[in-house]
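Only a single protein chain was left out; the remaining protein chains are all shown in position.
Chain nomenclature is as follows: A, B and C, assigned in order of appearance, with residue numbering initiated at 1 for each chain independently.
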Amino acid sequence: MTGARTFASDNWAGIHPSVLDAMVAANGDHVPAYGADPVTARAIALFKEHFGDDADVYLAFNGTGANVVGLESMLRPFEAVICAEGAHINVDECGAPERFLGSKLITVPTPDGKLTPALVEAAAVGVGDEHHVQPRVVSISQSTEVGTCYLIDEIDALASWAHARGMLLHLDGARLANAAASLGVGLGAFGSAAGVDVLSFGGTKNGAMAAEAVVSFFPAEESSLRFIRKQSMQLASKMRFVSAQFIALLTDDVWRSNAAHANSMARRLAEGVSQVPGVTLAYPTEANGVFAVLPPAVTASVQEVYPFYVWDESTGVVRWMASFDTTEDDVDGLVSTVAEMMSLHG
Amino acid sequence: MTGARTFASDNWAGIHPSVLDAMVAANGDHVPAYGADPVTARAIALFKEHFGDDADVYLAFNGTGANVVGLESMLRPFEAVICAEGAHINVDECGAPERFLGSKLITVPTPDGKLTPALVEAAAVGVGDEHHVQPRVVSISQSTEVGTCYLIDEIDALASWAHARGMLLHLDGARLANAAASLGVGLGAFGSAAGVDVLSFGGTKNGAMAAEAVVSFFPAEESSLRFIRKQSMQLASKMRFVSAQFIALLTDDVWRSNAAHANSMARRLAEGVSQVPGVTLAYPTEANGVFAVLPPAVTASVQEVYPFYVWDESTGVVRWMASFDTTEDDVDGLVSTVAEMMSLHG
Amino acid sequence: MTGARTFASDNWAGIHPSVLDAMVAANGDHVPAYGADPVTARAIALFKEHFGDDADVYLAFNGTGANVVGLESMLRPFEAVICAEGAHINVDECGAPERFLGSKLITVPTPDGKLTPALVEAAAVGVGDEHHVQPRVVSISQSTEVGTCYLIDEIDALASWAHARGMLLHLDGARLANAAASLGVGLGAFGSAAGVDVLSFGGTKNGAMAAEAVVSFFPAEESSLRFIRKQSMQLASKMRFVSAQFIALLTDDVWRSNAAHANSMARRLAEGVSQVPGVTLAYPTEANGVFAVLPPAVTASVQEVYPFYVWDESTGVVRWMASFDTTEDDVDGLVSTVAEMMSLHG
Partner (left out) sequence: MTGARTFASDNWAGIHPSVLDAMVAANGDHVPAYGADPVTARAIALFKEHFGDDADVYLAFNGTGANVVGLESMLRPFEAVICAEGAHINVDECGAPERFLGSKLITVPTPDGKLTPALVEAAAVGVGDEHHVQPRVVSISQSTEVGTCYLIDEIDALASWAHARGMLLHLDGARLANAAASLGVGLGAFGSAAGVDVLSFGGTKNGAMAAEAVVSFFPAEESSLRFIRKQSMQLASKMRFVSAQFIALLTDDVWRSNAAHANSMARRLAEGVSQVPGVTLAYPTEANGVFAVLPPAVTASVQEVYPFYVWDESTGVVRWMASFDTTEDDVDGLVSTVAEMMSLHG
């Protein structure tokens, strides 16, 4: 690997300059630890500007932490989470949800990474039967792990389905900014307005160093999130530096410009590779990820130039992620490399 | 609070300039996520220079996380940890150890925050009896929560006691740098040389933003620390920025100068207040914390000028922590304020 | 050991004839499994006769199971249980509470196995502080592990203390029958009338084979005990045979006569040994356990004739338990053996 920009993951990128500046600016004299500081107060005020005054905000270190903490606030161990088979909480968190929630994940195969009321309905079995875990939370990812986005109406339909059954809706928004930019809406569109009860909002993939947030619209005294975050090892002592990262992202719509740029680079890439003979896209490109089917020999040759991950070995699907700092030249370079290798090995 | 330097906690301080510089320097182009990057490789090499080639290193976000991850690598849920009653893992982690290890903490009252083989022996009951948890790990804090330090021989004696019984020794080194500076030894003196099996090494209180490490001398395949860290939500995606913090601290002995300075300010403070009539020290000042007994009215008056915590309401003991950026003027100001309030309210 | 009656534990005894008869009578044709059978319906009706119509009853296999299931219905993992240092949940359940609740037990030394509001008050620290576990449940044992009994007023005082702070009261009644017989009250005196929220009622030590109950006065929908019992591996498939055991005990006051007999034998024993020169009782004999201080050589010699356990090696306290089938001859035999060995070795 050259150290240059790759398409392996949006967390291979570094820190956006605005974020780094904000962290530097937050340094200086002593302030209270654990979030009782003015920088954190400012960050939380900004969250409320974006997500609404009913948003209860708890900053965390990483995405797995934010998901587990948020889910724990909604669940008891005999209650289950219904999620897509490919959900990050199911396949990429080393079993942290089962380990720390004690709860079962009920997984549902999906064609495009998105749950629907019909899919969830079929999975929500055994209600009231003590031999079965009790479905309590529907968890969706926005944007999804395969680069698609839920429309607001689709989220709303899932929320209505859940609430009608005394269930709750969780949203893993590790790439929420990309979805908001893609749909042309504000971040608050994915909160209580859409019926979401608790969400994770990811700063890291959006240009931060390590900053994630649990945003809860579930009653604070029931959620007990303060205690859950601390017990779950996600409370930073020098919190101001986590908060500063969000201040940077949530000011002057840096979050949106970073996400929109990444989305735009992904679209350029999707358009480019889909014109290469023999290359087909596996999913629509609705956020910052591009999924294409390549012959294995082509995949291997392209990876020698640009590191990226094979998404599914059995189908030959590969994943390319664009980030806030991906350039048009990066994209064009990848497209021409794919084209070259397809002509050689395809 | 004025925003100036206080004596509330060493985590009310900001980031040491060297650390911030290293984080800025680590920014730039894409590198692999989750620690497979050259910055992390450099950090781990530096750890090995300090702790020895047998050190197996896993960086984490915070002290609670590092302690829980380290302990999990040594324990099964029916096995217990013996620790001092005032240990951070017992009183300041919101029950994270019990929650995530499933293990009982067997707590031992101590006069000075330090365990001894005799104290541990008395607590290690029920061995082989299936009705009792099985003592497996002795956990000590270095420096302790009350500002004292174990001598190397004292650690060695605990390690020998533990190993003779098939048990292991864990060291919570959230302030390990302060102990090393105080004793005039290197960090490696607290590793396998002293019989320690797994330790947490704290960067945050030493001048980092959020950087802790689990250093294990326990066989890697048994410890499974890679998986435990990820499942325990302590694996950073943009790891290079955690690693960079440690590179700064572990280069040119920044860790030692930061710690030695904080220790020196604590000694100055201890000497100053102990000359104020009516003020007595509760514990010897062997690291960067000063513990003194004040009348409640004095405590309240001094807190209006300098924020700090009451350590034990029942005894009137207060805690003052010095940090890498505490100045002589800060110390002298606190001493004269204490003296003034003692003459007014004492 | 001779196979004769011993004083080792009330669970060294067999099954009371009424219980065995009831189990035999419950055999026969098919009935629904998991408690949806007429035998279980009858048992639950009997529980309500004894404990009141607001009693929500869940039968379980053993005492550890009943305690853990009951506590889980009252707690979230960051919430803690305050209990006596010698409580069964703390010292005799191999850490099952920490393991399965995820909660910390805050333990309190007691002179006689009994908590008081003052003792509990001193242990209920850190309320509202996210670094500390949050006290949620006070758990008491009735009768206690050292053979003493709480008066109804003492339980009521603890309940009032707890409820005034939004906390709950749990009662481990593995030997509740002995306490009721000792105090001359009904079982219901220890339920909601005394402010108890959830209790374990032990059948096994009272003459059953393996039958314990969780009796909850906590709102059923909040407690979710149906699901907790199943998930906690305490739901019997052929439930009728657990239920039948309780039908036997709760009919014609078999529970009381069994307990009263055991208490009476314990009193006879306490009176006998306390007249042996050099033998002193360690605790008042208020239920079916007798605790005396013996010289080690005497203990060892008496154990060769009658198996029993040393309660505390450091103080020389031994424990003798009477059961429903202990005879006057058994007691007199033990007393004379103690007297003989005291004159030889004392």
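Following the convention adopted for this analysis, a contact is a pair of C-beta atoms (placed from the backbone, for glycine too) under 8 Å apart; a residue touches a chain by one contact, two chains touch by 3 or more.
All values reported here derive from a predicted model rather than from experimental measurement.
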Touch criterion as defined above, residue of A:V24, A:V91 or A:A123 at the omitted chain
A:V91
Per the whole complex, from C:Y58, C:Y150, C:F217 or C:F241 the residue touching the absent chain is C:F241
Sole residue of C:A45, C:V127, C:A220 or C:M233 that reaches the chain not shown, by the stated touch rule
C:M233
Just to verify: which one of B:K114, B:K230, B:R268 or B:R319 makes contact with the chain not shown?
B:K230
For chain B, which residues lie in contact with the unshown chain of the complex?
34, 76-78, 102, 130-131, 133-134, 224, 226-231, 235
Across the whole complex, list the residues on chain C that are touched by the chain not included here.
1, 3-6, 8-9, 11-15, 20, 23-24, 26-33, 61-65, 68, 93-96, 99-100, 204-205, 209-210, 227, 230-238, 240-242, 307, 323
Just checking the interface: what residues of chain A touch the absent partner chain?
77-78, 80, 91-95, 98-100, 102-105, 130-133
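One rule holds in what follows: only the chains that are shown with their structure count from here on.
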Report same or different for the chain A and chain C interface, where same means the shared residue numbers exceed half of all residue numbers found there.
same
Need the CA-centroid distance for the pair chain B / chain C, whole Å please.
41
Separation of chain A from chain B, taking each centre as the mean of its C-alpha atoms, in whole Å
33
Note: chain B residues in touch with at least two other chains are 93-95, 99-100
